[in-house]
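Let me begin by presenting the structure, written as structure tokens, before commenting on it.
One chain of protein is taken out of this complex; the other chains stay put.
Our next item is subunit A:
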């Protein structure tokens, strides 16, 4: 670095910036006056810590007693640091400049050597040659192939297991099928036979039929041939009297049929197709169970028909029970059991009239029988403690309270299955009754004979008849609500055929009825007019309405059970075929479950 080139002049200037003391309002800055010489000296002097002087003795006395060895080591180092020549402000600048000069000289030397190319030469860095595309393709292919192989192996394994499952299912091992059967039906092993029970005994039935079926292995299969689709290794053998299918037909006829026709009811309907997934044995067993239940129902009904004394005796002929709930009306209950062999026995099969068979009553019979089963098992009847005799709780008091026969018979259930069904049939018949108006159309006038005896004469103008019928319809609807209330157990609070409130009708008068539910929580008010149509309002209990403000007067919680505000029902949006169905639905919806 000495004498390598012309000297470079470096000019340095310190930024003598003064601190701003104050900026006045007109923008003039007032600087802090720089320190004078004496002030500077004083400032520097303040920095010197005279407490730590150069003499080691002084330092030893004044500082805190420390470990003398440690202190001895530290002290000369501090001394050296302390008493270096004071660094003048430009020292760092000078050092930096010096080092940069060094760097520049080195760079210059290097460049000049390289330029000469005698002792040093610049050589570019060797680059790796790019792999050709063919190699890339091959490597990618290889890696993909390995991945594909792994996936294929896995897929292979899966498909193998699925195929195995299907094979098993197809083959349908007897034991697995037996397991499936056992999960749905009661089985027991007697000797080397497997017997099952399809009766309702365990559900509370008292019918004496055993209802045992036998499970047999299906061995008539040729292993060489392909197995048929509906092959099942298990077969059930049901008792011969439960074969086929049965149902109970309940029908109401207005005219009594001929005596000769009694006992010949044998219409059967097609069985519904079994679901695709169900086993053939399940279908068979279910059908047999249904036959058993129908037999039980019919046996119970015929037993009651014979035992119960009524004004008009019931006739029991073969598979039919005939009774007369009303004079001129005949109710026939018949057990239709088809063994499934003779299907096309009639040349011209009778078309079963859809209105004839009351499916509702058939369903009800099944339900009533199942309820009877449940009752025999219910805890009300089941004795507590277990040693007590069977019977209703009240009946157990009969002994200690010395009830006589009249009181005991009062306790027991009076109504049998037959009576219940007859009551229901009567109800259905009454419901299907419409207003009976007899129109006598004469030459000059029309005479209308109403059911309650009124005779009204109408002239030839059709408007009169129309108006009359409209008014009758609106009255009838309100009457229907009254009848419905009786049936559903609602109380009629008020009823008026000719209401004096509300808008005046041009035809006839509006009628209105208010009914309350059996527990008093809800009330339905209906106002029906021939012109104004039907308006239905429902009154809710106070506890259910959110609009009622809290009152200071009504503080007791019991007042919340009273009925509160009314709400109108969108009658046109109500579900139901006609007015009566809609009203029945509304009443049923407002009757709470017990």
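In this text, contacts are C-beta pairs under 8 Å (C-beta built on N, C-alpha and C of every residue); 3 or more make two chains touch, one makes a residue touch a chain; residues count from 1.
The definition used in the following text is that contacts and distances are computed from a predicted model.
Visitor: Using the UniProt record as the reference, specify the protein name of the hidden chain from among "Cell cycle control protein", "Small ribosomal subunit protein uS10 domain-containing protein", "DNA replication complex GINS protein SLD5" or "Mediator of RNA polymerase II transcription subunit 20".
Guide: The chain we cannot see is recorded in UniProt as "Mediator of RNA polymerase II transcription subunit 20".
Visitor: Of the residues A:303, A:396 or A:479, I need the one that contacts the missing chain.
Guide: A:396
Visitor: Among A:23, A:408, A:456 or A:548, which residue is in contact with the omitted chain in the full complex?
Guide: A:408
Visitor: Go through subunit A and note every residue touching the omitted chain.
Guide: Counting only subunit A, the missing chain is touched by 389, 395-396, 398-405, 408.
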